[in-house]
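Handing you a structure now.
Complex shown without one protein chain; remaining protein chains in place.
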Amino acid sequence: MNDTLLARNVLALADDSLLLGHRNSEWAGHAPILEEDIAFANLALDELGHAQLWYELHQELTGREPDETIFFRDAADYLNVQLVELPKGDWAFSMLRQYLFDAYENVLLAHLVNSSNARVAEIAAKQRPEEMYHLRHTSNWVKRLGLGAAESHRRMTAALNELWAYALQLFAPLENAQALTDANILPDPRALQTEWENQVGAHLTASALAVPAARAPRAKSRSEHTAHLRELLTEMQEVARSEVYGVEW
Amino acid sequence: MNDSQWARYEVFEQERAGAPHRNAGSVHASDAEMALGNARDVFVRRPNCFSLWVVPEAAVFAKTAQEVARDDWYAAPAADAPRETYLVFSKKGQPARETFVEYVGEVQAATPAHALRVALETFPPQDVFVWWVAPERRVLKSEQADAASMFAPARAKKYRMHTFYPVEPIMRELKSAQGMLDNSEKTTDND
Partner (left out) sequence: MTETEQLQAFEARIARGEKIEPGDWMPDAYRQQLIRMISQHAHSEIIGMLPEGVWLQRAPTLRRKLVLLAKVQDEGGHGQYLYHAAETLGVTRAEMIDALLAGRAKYSSVFNYPTLTWADIGMIGWLVDGAAIQNQTMLAHCSYGPYARAMVRICAEETFHKKQGMEQIIRYTRGTPRQKQMAQDALNRWWWPSLMMFGPHDATSPNSAQLIRWGIKTKTNDELRQDFVNKMVSDFHAVGLTIPDPDLYYDASSGNWISGEINWDEFWRVVKGDGPCNAERLQARREAQENGAWVREALAAYAAARGEG
């Protein structure tokens, strides 16, 4: 039951992780210090790895192979939140985006490990240790940039004001997802949001960053995208689409 | 302040429970907590880590056997100077692999030089080429409770291991089919 609905929700999880990992890979070779080049690439590798696990489950549910789903699908059919398609911005923007996403993944995965769907629970259990490390890393960074210097505080505040409403979209359910919540496959997004806002709010406040007042997500539907997604996909899919699907790379 | 690369922290890596912590290299970091994270990201991209220690480079008192043999480094501490715990590391022999200094034990001492003097009396100095001592209070250690999130994830990234790419059999097959195999390549891997 609910396979089609579950597939769509799993695809949304996969697309979020894929595009965040993709965006963060743009820092490789350009980070503020060598150690962070390496650390941020680790975060990106983990996100791409998590995307792979979700795309594999998506394939089990739909028969569609991960690389076809990733490289031969157009922007209109991507189900990611706009948060992850935005360009990388400055270091404050990328770090804060990763932090807000990590905090979300941590509360999400804490529920998904108890999902009534065994595969969902299994995948969540694989991802959770990595996400715990992510949150520790990005929390450390947010605190230091928030409290460190006037310039870093200014940039973090600007990034937070820009990102907040985009981040709220993480809690906007896909259509008909209530059935999955009722079946204890996915958690209730409103409960998730409350947990996330409590945790994130406390840490931001401790980092001298004011939680923005916005209450409405930037976009209501995961089918709505900015022009950045099309640009991103044009580049990402260029080599794969130089041959027909099925050619081995 | 000059644009800096931050302070340098020496990193000690323990490959498995019971093995000694060995110096792996160093990381730059703004503080100890960040140094521990950086050590994980720099030195645990592949599996085989059980625990990590970091210590500011400035807190390490290091002497090679050559330097120890000179008498210019030691001044006795005041008799009533407070003692604290120092960790002692040494490089023993001339190992062919990457082993440098590794943890050998701890001593109580008042100053770094005093700690080294006590270490020389406590641990067998034969065949030791390098000594390091550092006060334990400056050492930040990873917590065992964090091992799952710090060290286990590297195991899943199989694509980082060369064994993930079985290209030698293909090359051997290709060369064999074309009569290109020389004797050395018939029996051994070519890497």
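Here the chain labels run A and B in written order, and each chain numbers its own residues starting at 1.
Heads up, the rule we're going with is that contacts are C-beta pairs under 8 Å (C-beta built on N, C-alpha and C of every residue); 3 or more make two chains touch, one makes a residue touch a chain.
This one's a predicted model, so the numbers in the text were calculated from it and none came from an experiment.
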Inset, instruction - With the full complex in mind, choose from B:Glu15, B:Asp31 or B:Asp146 the residue touching the hidden chain. - result: B:Asp31
Legend entry - Contacting the left-out chain in the complete assembly, out of A:Ile70, A:Leu163, A:Leu192 or A:Leu229: A:Ile70
Legend entry - Residue ranges of chain A at the interface with the undisplayed chain: 18, 22, 25-26, 28-35, 37-38, 41-42, 44-45, 48-49, 51-52, 55, 66-67, 70-71, 90-91, 143-145, 147-149, 151-152, 155, 232, 235-236, 238-240, 242-243, 247-249
Inset, instruction - Pick out the residues on chain B that sit against the missing chain. - result: 1-8, 25-28, 30-32, 34, 42, 45-46, 62-64, 66-67, 91, 94, 97-100, 129-130, 157, 159-162, 164-165, 167, 170-171, 174-175, 178, 180, 190-191
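Heads up, the rule we're going with is that only the chains that are shown with their structure count from here on.
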Legend entry - Distance between the centres, which are taken as Cα means, of chain B and chain A, whole angstrom: 35
Legend entry - Footprint of chain A on chain B - complex, ascending: 5-6, 27-30, 33-34, 37-38, 40-42, 45, 146, 148-150, 152-153, 156-157
Legend entry - Residues of chain A that touch chain B when the two form their complex: 33-36, 38-39, 42, 45-46, 49, 126, 129-130, 132-133, 136-137, 140, 144
